[in-house]
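A single protein chain has been omitted; all remaining protein chains appear in their positions.
All chains are identified by letter, namely A and B, in their written order; residue positions are counted from 1 within each chain.
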Amino acid sequence: MTDASKPMTDPPSEPAPSRGQWADVWDQFKVHRGAFWGMVVFGTILFLIVVGPFIYWNDPQAVPTGRDFLNLRDMRPIYVLLWDSGAKVNWLYPLGTDNLGRDTLGRLLLGGRVSIAVGITAMLLSLFLGTFIGVLAGYFRRLDGVLMRLTNLFLALPLLPLLLVAVLLFRDPLSKGFGPEGGTFILIVTLVGVTSWMQTARIVRGDVLALKEREFVLAARSIGTSPTQMILRHILPNVLSPIMVSATLGIATAIITESALSFLGFGFPPDFPTWGKLLFDAVDRMALYPERVLWPGLLISLTVLAVNYVGDGLRDALDPRIRGR
Amino acid sequence: MNMKTALLGAATALALAPMAYADGHEGERGRDGQVNIIYWQAVSTMNAYLSGGTKDLEAASLVLEPLARFNQDGELVPWLAESIPTRDNGGVAADEMSITWTLKEGLVWSDGSPVTSEDVKFSWQYCTAEGGGCSQPERYNDVVDVETPDARTAIVRFGVPKPSPYGPFVSHLSPIIQKAQFEECLGDKAPTCAEQNFNPVGTGPFKVVDFRVNDVVTFEANDLYREEGKPAFSNVTFKGGGEATAAARAVFETGEFDYAWNMQLAPDVQESMLAGGKGEFVSGFGNLVERIMINLTNPSADLPEGERATAGHPHPFLNDINVRKALSMAIDRELLVAIGYGSAGGLTCNVVNAPTIYKSSANDSCMVQDIAGANAILDEAGWARGSDGIREKDGVRLSLLYQTSTNAVRQDFQTLIKQFWGEIGVETELRNIDAGVFFGSDAGSPDTFQKFYADVEMYANTFSGTDPEAYMGQWACDQAPRPETQWQGNNMPRFCSAEYDAMVAELAGTKDAEGRATLVKAMNDMLMQNYIMLPLVDRGRVSAKSVTLGGTVMNTWDSELWNIADWYRSE
Partner (left out) sequence: MLTYTIRRLILSVPTLLFISLVIFLLLELAPGDPMAQVPLTVPLEVKQQMREALGVGQPVWVAFPKWLYQFFVVEPQVLFDVVFSTNFSEGKARMISWQSRSPIMDIVAERIPQTLWVVGVAYIVAILMALPIGIYSAYRQYSVFDQAGTFVTMIGFSVPPFFSGVLVIVIFSVQLGWFPSIYDTTHRVVDWDTFVVQLQQMIMPVMVLALQITSQLSRFMRASMLDNLGQDYVRTARAKGLPERSVVLVHVLRNSLIPVVTVIALGVPAIFGGAIITEQVFKVNGIGQLLITAIQGNDLPMVQTLTFIFAVLIVLFNLIADVLYGILDPRIRYD
């Protein structure tokens, strides 16, 4: 018997009835070292990108004018002074400036907003779609055929023409309804979400197919648990691990895909920074200005790592077999 | 056109010029072994007539050759022909209705058969055959017949007097192909001839060994090439794919390749590449002008489809010449050149810059940015700054949508110009569009440069050859893209002036070089002084070559590999 069905089969043995399940989960979660540091890092990044642009003194979009332009462009980060005292730096621009004299730190902060928002939202959408379709297909045999055919169709569609069509059909209506930025955001999130759920769906379905033949499911069914109850209480908690992995990988994919979209001209206006785009633009000058690839690359990696550890912690905390070990 | 005739004296003298480059590098054919060329757009076909793409035309120029080419100065030099026919030497008929070409003696194809005037005639028939989809039929405009009185003589007859009869069989755009090989490929049979298209028999210094579509072409020296001791290289690898930076890296940093085409790199990247010391840039200027087109019609999404961006709805504020003028004055072109092109770009205030006789100097004031002047003009015209610093008049805000294709340099330009215009109280929203869509002519897409559903757009354009007549005709009223023409047309600004149209007609009837030059200059000045397009940069062609590769001469009027027979390896 797995513990997932314990509360139902054996309620009186619960030691502290006043404590809910979620309190246990939280207890477990907060002592998970990885999860704790993941939360700290992710929280810091969130704080920086939300509050940062308000308190930071340089306008990330401003291009210096006139004679300032040549003085202020291609500035190095101040830490370069440690090994190269002749470097072109300015204390007002801690991470230097790009080839048009725009402040790098400011652009990283502003760019993070979009990258994180798109990354998280698109990941959630893709996860929701994938899990929903995967569970339905795995659990209900009648739906399996049709849903898997749909999955195959989406796997087979060529991404680029699909994006072109979506932009053609939905860009103008969306920007009318939600404003240019809002419309673009919805379009990007939907596009990334709708084109990346298939792997999750296939994985979840595979696991569900195996799970529903397990004894505890049989036991639950024999006491008359409804399919909805069954899915929410018995199936879902047991497919959480692959979903968590998909979530972590999904964020990275979404952040990178967003930059590919803007590069193709489907995304935010070309002068609007995002981490993916900052990284892409800097690749040509990687040897001259390593900081321009280092920082966006580092921020994307840190975000993904942090989410990964939070996911690990969550998974451990939600698994009653590990909880309290 | 007499300009060319005038230059012919010099041109014939220059005919021998390529040999001069080989001085001290003579020897037997194939002595220098392998040369590697990289084009970051891969070659799709070796048949110059089936593709308009520069990459394909230039790869084909290693094998297929015309009767005459343009050299690096835009002058005609004989290639397969013995000399350039002119009125003076009797090659061009007095009534300008025919031109007589004589092939060099003893020319043979790479398969050993002789080149005859039948092949010349066939090349014309091939390109003009119905349903063949030839990309260069305009080279053969007004040709009614090609006569072949003997094996070495071809007389091209025109239906109308041709002051400039150097269209057919001249430059890499209209080379001679072998009749024996392509006889079965005329017209709608062209697509079934993959083998012929990929491995054409030619007269050039090289012949194809292996062709891989959109990947790599391998050539070897043509044993039967007409010049002794040429080419110096025995094999050529012509690789394609990737992007400009990677191609540059292969020449400058790893040294795997000897020649890389079209180095669209920002100046600072160019500099860092040069630091490797393995290569150098070669550049030349033609007529490619990066410009901003201004939409004189209203592209507002509120208008019904079919009326958007058409002549019936004038633009709410760009119709005011003061606004257009101010937009032009606010741009710091010197800075744009420095940031985007460096030595590969030049300042320009004209849409026609070359050949020099067409270059006007009436508009040169645009070379200096004048923010104060632009502000003054807008103030005077009644465009007052609102509370957010954006100018407006009668409820119309100076707020622009500025579109262009996706390309790192163009996005930098957008950002800079947005800043310039911000300084004169004009708000700009930027949009970049995938080049395949932007330059496509899909009438169903709202994002093509022809539909122009934006206020201003930026791209580059030029004309082929040295005669700007067709180019100047692009801004006639009837050239405006509109629903009735399925949005096809070249007049993106939808400029329409009876005076200009009259000048277009007059140009078609003017024969003397002097008069044509004056007229072209006047037309250029009219376009410029109406500010319907704002020239930004005179873009050169830049390629990269290894320091060990000698004999390359950049040519913007013909294939840049035009003199590959003279290339050699220097120690």
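Operating definition for what follows: a contact is a pair of C-beta atoms (placed from the backbone, for glycine too) under 8 Å apart; a residue touches a chain by one contact, two chains touch by 3 or more.
Not measured: the values here are computed from a predicted model.
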{"item": "Residue touching the undisplayed chain, where the options are B:29, B:239, B:418 or B:539", "value": "B:239"}
{"item": "Per the touch definition above, residue among B:42, B:76, B:176 or B:339 touching the missing chain", "value": "B:42"}
{"item": "Residue touching the undisplayed chain, where the options are B:442, B:501 or B:525", "value": "B:442"}
{"item": "Contact partner of the left-out chain, one of B:144, B:213 or B:508", "value": "B:213"}
{"item": "Where the missing chain touches chain A, by residue", "value": "1-2, 34, 145, 148-149, 151-153, 155-158, 160-162, 164-165, 168, 198-199, 202-203, 206-207, 209-210, 213-214, 238, 241-242, 244-245, 248-249, 252, 255-256, 259, 276, 279-280, 283, 286-287, 293, 297, 300-301, 303-305, 308-309, 315, 319, 321-322"}
{"item": "Missing-chain contacts mapped onto chain B", "value": "38, 41-42, 44-45, 50-54, 131-138, 188, 190-194, 197-198, 210, 212-216, 218, 237, 239-243, 246, 249-250, 253-254, 256-257, 435-442, 444-445, 447-448, 459, 461-464, 470, 488-490"}
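The working rule: only the chains that are shown with their structure count from here on.
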{"item": "Where chain A and chain B are represented by their mean Cα positions, the distance between them in whole Å", "value": "45"}
{"item": "Residues of chain A defined as touching chain B within the complex", "value": "62-63, 65, 69, 74, 99-100, 164, 168, 172, 176, 180, 263-265, 269-271, 281, 283-285, 287-288"}
{"item": "Interface residues, chain B side, partner chain A - complex", "value": "245, 265-266, 268-269, 272, 301, 335, 339, 405-406, 408, 411-412, 414-416, 418-419, 423, 429-434, 437-438, 444-447"}
